[in-house]
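Read through the structure below, which is laid out as structure tokens, and then see the notes.
Note that one protein chain of the assembly has been removed; the remaining protein chains are unaltered in position.
For clarity, chains are labelled A and B in written order, and residue numbers in each chain start from 1.
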Amino acid sequence: MTRAFLAILKRDLALASRAGGGGELALVFFLTIVVLVPFALGPDLNLLSRIGPAILWLGALLSMLIGLDRLFQGDEEDGSLDLIRASVLPLELAVLAKGLAHWLTTGLPLALAAPLLGLLVALPGEAMLPVAATLLVGTPALSFIGAGAAALTAGLRRGGLILPVLVAPLTVPVLIFGVSASNAALGGTIPFATPFLILCALSLAAIVVGTLAAAAALRQSG
Amino acid sequence: MTPSSDPILTLEADALTCRRGGRLIFADLSFRLRSGEAIALTGRNGAGKSSLLAMLCGQLRPEAGTIRVEGAPDVAPVELSHVVGHRDGLKTALSAHENLAFAQALLGDAALSPAEALAKVGLPHVAALPVGYLSAGQRRRVALARLLVARRPFWLLDEPMSALDTAAQAMLSGLMREHLAQGGAILAATHGPLGLDGVREVKIGP
Partner (left out) sequence: MASLIDLANPTRFMRYSAVLLPWVAGIAGVLLVVGFYLAWFVAPADYQQGETIRIMFVHVPAAWLAMMFYTMMTLSALGTLVWRHPLADVAQKAAAPIGAAFALICLLTGAFWGKPMWGTYWVWDARLTSMLVLLLIYLGIMALWRTLDEPSQAGRAVAILTLVGFVNVPIIKFSVDWWNTLHQPASVLRLDGPTIHASMLWPLLILAVGFTGLALVLHLVAMRAEIMRRRVRTLTILEAERLDRLSAESAPA
């Protein structure tokens, strides 16, 4: 069973590194959003640095949605999903492997790139680490909430259009606590740990709920 | 560890009814697929051949009726079955070998190695090639090589002969004969002959 789990993980990582996976596209999109915001707000570095964590979080959230629709759709189209359904591995664990691979190729690079992009919005030095840390623990929630929605839309041809509409409202708590934890690190009345730990809890809950929901949706489809 | 030493397994479908989009596709369909037996599933287009296969694979819930495996009541039928549908289930960016190794890890109970399986379907030379480079017939044969990398008693095949030339069809018939001789069972939705002796025909629909 471990072998099957690792096989899915390894295959998805290999696919991401070969033919134009979603990970690098998500990074480019992240950069694009961070570049677009100052065009709308003006190049005032003081203003940008104040709302820097919010820009980075919003950018990362939207970037996570890029390519999320392909999480199960590709497997559904070429019949690999039938193979996964026929495997000895419970579908929940298969979803967990795929969600983990998605996070490793999308969420993790976004979190690591965040401090660099922070330079663009003049994020204060002491905020870089907290922002990266909040993204690091917050993006798994996005991957797995997204996995649930991606499983629901796997069989739909226009799933890519519906998916962000489904996912966005569910990500509200993650966004709230991600940004407030980052802001707390910049000073303020609440200590950093309070929203940060809630964010961790949200992520853990999303991993469980998202995995179960996605597996249920995949069982039912077809 | 040959399949014949396993307990005798029988795939049993009892009074299956299928309804899709409000339309009754078939009703009260029953059959038993015994060890060493091959069933050709026939019927005109739209009679529900693929729907029946989807039910056997657990992708589609029957409106009524049950599917179970006699001799292994706790296991879902799909976990004892190989499924090769009209979609090949291959990743074009991965090589033929990687695809088969993945299937082997996923399906468990390894039989032939990916290289041996590829040799058996007559494609030893494409092992390292990305599947995207292969022709439709070659892809089909790589998909069929999946039947050989893991040991499972039931082969559920959807139009297995499509996209294969005569030589490859003969090769597949040979593989199926071997599987039956080892105590396996085959259910194939097909329009044409399977090249096997003593195939029982189950006709769906009027």
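One rule holds for everything that comes next: contacts are C-beta pairs under 8 Å (C-beta built on N, C-alpha and C of every residue); 3 or more make two chains touch, one makes a residue touch a chain.
Note that this is a predicted model, so its numbers are computed, not measured.
Only one residue in the set B:Gly36, B:Gly108, B:Gly122 or B:Gly195 touches the chain that does not appear here, and it is B:Gly122.
Here the missing chain is touched by one residue of B:Ser51, B:Ser81, B:Gln138 or B:Thr190, and it is B:Gln138. Contact with the chain not shown here comes from a single listed residue; of A:Leu119, A:Leu161 or A:Leu197, that residue is A:Leu119. Take chain B: the residues that touch the chain left off the picture are 122-123, 125-126, 129, 132-135, 138, 165, 167-168, 170-171. In the full complex, chain A touches the hidden chain at residues 19-20, 24-25, 28, 31-32, 35, 38-39, 42-45, 119-120, 122.
The working rule: only the chains that are shown with their structure count from here on.
Computed centre separation for the pair chain A/chain B is 37 angstrom, with centres defined by C-alpha atoms.
By the touch criterion given at the top, residues 54, 57-60, 78-79, 81-83, 85, 87-94, 98, 101-103, 105-108, 146 of chain B touch chain A in their complex. Within the complex formed with chain B, the chain A residues making contact are 3-4, 6-8, 11, 14-15, 18-19, 77-80, 82-89, 219, 221-222.
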